[in-house]
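One chain of protein is taken out of this complex; the other chains stay put.
And now, subunit A:
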Amino acid sequence: MDIDGLSGARLERLLSDQKLVDQTVAIALSVGALSERTQQLLRTEPLRDVLMDNTTGMAEELYKVLGK
């Protein structure tokens, strides 16, 4: 069981490597295959915020399921 991955610990580690983050954002923008909205966010916001913003819809569904 990849608890490191499931718990978000690995994502945290990846996001803490600024060089890796910059490289990833540069590739994503150069390929241009992401949705327009995500690309727009990537240009102005840190990668962590973009990832969290993209997950908002799913988080709202989870809150509904858990009755929060």
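We adopt the following convention: a residue touches a chain if its C-beta (ideal position, glycine included) is under 8 Å from a C-beta of that chain, and two chains touch if they have at least 3 such contacts; residues count from 1.
Just so it is clear, contacts and distances are computed from a predicted model.
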item	value
Complex member absent from the view - protein name from UniProt, among "Sodium/pantothenate symporter", "Phage abortive infection protein", "Methylmalonyl-CoA mutase C-terminal domain/subunit" or "CidA/LrgA family protein"	"Phage abortive infection protein"
Where the missing chain touches subunit A, by residue	1-3, 5-8, 10-12, 14-15, 20-21, 23-24, 27-28, 30-31, 33-35, 37-38, 47, 50-52, 54-59, 61-66
